[in-house]
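Below: one structure, written as structure tokens.
Note that one protein chain is taken out, while the other chains of the complex remain in position.
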Amino acid sequence: MTAEVTHDVMEPAKPGRLRNGLLTTLLVGPAALWYVVLLVLPLAIVVIFSFGTRAKNGGYEPGFVFDNYIRALERPDPFIASLAMASAGAIGCLLVGLPLAYFIATRAGKRKSLLILLLVVPFWTSFLIRTYSWLIILGPDNGLAGVLGGIVGDEDFRILGTPVAVLIGLVYGYLPLMVFPLYVTLERMDRTLIEASKDLGAARWATFRQITLPIALPGLVTGTILVFIPMMGEYVIPQILGYGRTYLMGNALVTDFLEARNWPSGSARAVFLIMIMFATIAGYLWFVNRGRQARDVSVL
Amino acid sequence: MTAGTIPKKTAATTQLPGRRESRSFDRWAALVEGWLRAHTILVYVFLYLPIFVVVLFAFNDTNRRVTAWDGFSFKWFGVALGDTVVQKALLNSFLVAVPTAVLATMFGTMAALGLQRVGKKSRLFFDALTYTSIIVPEIVIALATLVLFATGFDFIQSTFGIKLNFGHPTIIAAHVLFNISLVLLLVRARLSGMDRTLVEASSDLFATPWRTFVQITFPMLLPAIVAGFLLSFTFSFDDYVITTFTSGPGSSTLPLFIFGQVKRGVTPETNAVATIILAFTIGMLLCAQMVLSWQNRRSGRKGGDMASLVAEQSG
Partner (left out) sequence: MAERDLEAMLARMAANKVNRRSFLATSGLLGTSAFLAACSGGGGSASAAPSAAASAAASTGASAAPAGDVESELFVYNWSDYISPTNIDAFKAEFGVDNFVYDIFANNEELIAKLQGGASGYDICCPTAEYVPGMVEEGFITKLDMSRIPNAATMNPAFQSLWWDPNNEYLVPKDYGTTGILWRNDLVTAVPESWQAFKDLVVGEASGKTVMVDSMGDVMVFPLKLLGYSLNSEVESELEEARQILLEVAPHVLALDSDTYGDKMANGEASLTLGWTGPLGQELADLVTAGTAGYSVPSEGTLFWMDAWVMLADAPHPNAAYEWLNFIQRPEVQAEETNFNLYATPNDAAKEFVDPAILANPAIFPPDDVVASLEGAKDLSGSAQRLDIWEEFKSAIGG
């Protein structure tokens, strides 16, 4: 091996353009097909429904009115409540998940995979009985509320039915979605880069800020998105652990689709939610990625 | 390049002016390490506390409600092992979750790789779809997919005379959608900023693209692929809303069974089933770990990490 490294980037063997295109199509094709059939088409149905009216016995009656959208705008409370809850939940997941992901990725060595697997195993029990277990753990009498209340001397001390219980439930339920993206990016982090940085005299914090954080950033972004977005639609955890005391977007959608069976109204609310969340994500991604080098050479 | 030895790193050579390397700094570093470790342990305690309660209450000698302790008994395990309905539900859960995870992982990974090759506009459009699939609330996509299938089945029946039914395929199809996006995002996060020099070196050494992929790229992506598979399986296995509306007679999964029980009261039988699943999974995990470390000891290797081992073996 020679001392000098040829430094202009050698292109990998380039087959004909046709084969290139074919490969790309084959790779992206199945996912694209799924998106078209099982996402775009159903969403088209939702949009069509949103302009209709409620059929006599519930469901959809063809029409073209804006009433549903107007109605959705008139009652913004569920959306705001969901926004608050999802934000708190995402922050909670970040605070709990980031150190965990960092530890597993960089300190756990041989036990990495085991720890990662152990992270999801709890979720192979039923969601419902896990949540019911929290009812026992946080409950009165022998649960945490009873114990804490006994210490403080407050008989009516309650954790369940408060935002704290909901937050615990949310972080518990969504933690893997935050940890996994962080882990897969942090794990890739080349330790030699850190060594080099330290060798070159950088303080620990500077190392963290200029090496670790940029590498972890894609994982961070993915993690927060994967956690925040579904939490906007979450309603079962608040219903069970929060005693149904908050009326969220998820509740509103269930009320519309299932209780009132007003599919057009629910559809309009859903379209609003999707559009707002979409704009939020777009803004978030733009903000995070501005100034970053976007050019990633294809590895294939 | 000199043929001599590389000078050993000594405290003198690494000490550069201006760097504060004091004992208190070391103590702080040790504190951070300790805190990281403690945090991790606490999180696992947090994760497994409800699981412990679930397992505990599987031994609850009560007749109905699962939140009052009535004494110790194995009877619910007996009920679970003899209950064909629960067993069918569990089987259905696997029949849905495994294909979902396989398909989603395959298609998601392929898409992540392929998307690097498309132009910016197409990529943005695809991204938009990916994020949209995560944004759409479950109840909405569930009902819309139901309408789509029902309308589609009607159309197919009237045009071709073939009667399609709701069942495992419809559930799998619906589950795969969300999970493709999940895998896609995970693999992409791993890909972005991934060290391209190894790939370049590989082609410099005249390896075919396929060989480069198998020996360099794939192993580097493996943690993300495995993570995606695990998460997809978990979501599919535990899903309720989408499954409710896309299932048909006889394809009820375990969550459907359990949620349905809520009206009349969840019995410890559910806890027993969960405990059996847990025991089985953790048992398998420990076995796998033992086999791997035994293999390592045999071949004299130091590594024991499953992912790296698989990576090595695929090369």
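Note that the chains are named A and B in the order they appear, and that numbering of residues resets to 1 at the start of each chain.
In the analysis below, a contact is a pair of C-beta atoms (placed from the backbone, for glycine too) under 8 Å apart; a residue touches a chain by one contact, two chains touch by 3 or more.
Just so we're clear, the structure is a prediction, and the values are computed from it rather than from any experiment.
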item: Absent-chain contact - pick from A:S82, A:S133, A:S197 or A:T255; value: A:T255
item: Residue in contact with the excluded chain [from A:R75, A:R107 or A:R209]; value: A:R75
item: Among B:F166, B:F213 or B:F237, residue touching the chain not depicted; value: B:F166
item: Positions on chain B contacted by the hidden chain, ascending; value: 64-65, 67-68, 85, 143, 146-147, 149-151, 153-154, 165-166, 244-245, 247-250, 252, 256-257, 259-265
item: Missing-chain contacts mapped onto chain A; value: 54, 56-59, 75, 77-78, 132, 135, 139-141, 156, 158, 161, 239-240, 243-247, 251-252, 255, 257-263
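Note that in this section only the chains that are shown with their structure count from here on.
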item: Euclidean distance of C-alpha centroids - chain A vs chain B, Å; value: 14
item: Complex contacts: residues of chain B adjacent to chain A; value: 1, 9, 14, 16, 18-20, 29, 33, 35-37, 39-40, 43-44, 46-51, 53-54, 57, 66-67, 106-108, 110-111, 113-118, 126, 128-141, 143-145, 147-148, 173-174, 176-177, 180, 182, 184-186, 188-196, 199-200, 203-204, 208-209, 212-213, 217, 220, 223-224, 226-227, 230-231, 234, 237-238, 240, 254-255, 258-259, 262, 266, 270-271, 274, 277-278, 281-282, 285, 289, 303-307
item: In the complex with chain B, residue positions of chain A that touch it; value: 3, 6, 9-10, 12-13, 20, 23-28, 30-32, 34-35, 38-43, 45-46, 96, 99-100, 102-104, 107, 109-110, 112-114, 116-130, 132-137, 139, 172, 175-177, 180-181, 183-185, 187-188, 190, 199-201, 203-204, 214-215, 218-219, 221-222, 225-226, 229-230, 232-233, 249-250, 253-254, 257-258, 263, 266-267, 270, 273-274, 277-278, 281, 296-300
